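Everything on this sheet refers to the single structure shown next.
With one protein chain removed, the remaining protein chains of the complex are shown where they sit.
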Amino acid sequence: MIWAFLLNLFLTVVYVMLTANSSTPNVIVGFAIGFFVISVYGLTQEGPTYPGKVWRLMRFGAYFLRILVQANLKIAWECITPGLTQTPRILRHDVSDLNDTQLTILANSITLTPGTLVVDVSDDHRWLYIHCMYAQDRSSAIAELRDLHNRLTQEVFT
Amino acid sequence: MNGLRSMILSLAEGPAGHEFVAASHAPSPLQPVLFFVLELGAVLAIAGMMLCLYRMVSGPHLADRVLSGDTLAFQVVGLVILLTVRLESTVYLDAALVVAIIGFASTLAFAQYIGNLKRRTES
Partner (left out) sequence: MTWQTIGDALSIICALAGIFFMFVGAIGVVRLPDAYNRLHATSKCSTLGIMGLALAAVFHVGTLAVTTKALMTIVFAFVAAPVGSHMLAKAAHIDGMKPWDRQMSDELQQDKDRQAGKSPGNAPREMRLGPQNRASGGPSGADPTPRMSTAV
């Protein structure tokens, strides 16, 4: 999925260099041509089509930006109001179904989502140890992590 | 605020002057508001650097000091980007990227050092 999108960006760069015109409309035209070419090529392959994949990727990006802003507002509220209300824990989360690249992407996005921070990975890449800021109830904190994990698996890694 | 503005500009321009500044378009009516916001941002970024320095002096653990240095690097990056917007110049963003990369590399180096510290004292 990611590779097809990167190929699209590469085709855009090639188009811009070949036409020697780096204005914004030309970049958009190059991106559109690359998008069309990869879509037509994708019709010969099995599985989901390329526009659908890009749409799901953009939907995940919107979701990710929303929870990033939400995380920042949580931290801001914690810092500005007097008193500390966190109940931190270090939790363990099962990631045995991901390979190394996916594990890296998941760890980076976990660090940027509300109240969670990756502390360690076990050596066999099976468990992720996560410092959770608001984890009074362990199962609900794990459920939030599982939601992000499922969204990443279904919308980006397909 | 006017004295501060002239001070920031005189510090930032240096001998090169307006060589790289690309001010070809007419200024919009919102430009004074934007410049006020940028000066406020410079003041707040410097206040944030002071807070990071406090944590760097008083951190109970070595990791606290290193993370305050990391935050300090990001505040410097923010200050340089504010300067880019204020002067409408392209060259300062390179400095922002370089400061970000050096801060990241120093954080990684200090993290390696902290992680090896316990083993080194045991042996």
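Note that the chains take the letters A and B in the order they are written out, and that residue 1 is the start of every chain.
Everything below uses one rule, namely that a contact is a pair of C-beta atoms (placed from the backbone, for glycine too) under 8 Å apart; a residue touches a chain by one contact, two chains touch by 3 or more.
It should be emphasised that the depicted structure is a prediction, and the values quoted were computed from it without experimental measurement.
Shown as candidates are A:Q45, A:N108 or A:N150; the residue that touches the absent chain is A:N108.
Subunit A meets the missing chain through residues 22-24, 68-69, 71-72, 75-76, 78-80, 84, 86-92, 94, 107-108, 111-112, 115, 117-120, 122-124, 126-127, 129, 131, 133, 135-136, 138, 142. Listed by residue number, the positions of subunit B touching the unshown chain are 22, 25-31, 33-34, 37-38, 40-41, 44-45, 47-49, 51-52, 54-55, 61-64, 66-68, 70-71, 74-75, 77-78, 81-82, 84-85, 88, 90, 93-94, 96-97, 100-101, 103-104, 107-108, 110-112, 114-119.
The rule we apply is simple: only the chains that are shown with their structure count from here on.
Distance between chain centres (mean CA atoms), subunit A to subunit B: 27 Å.
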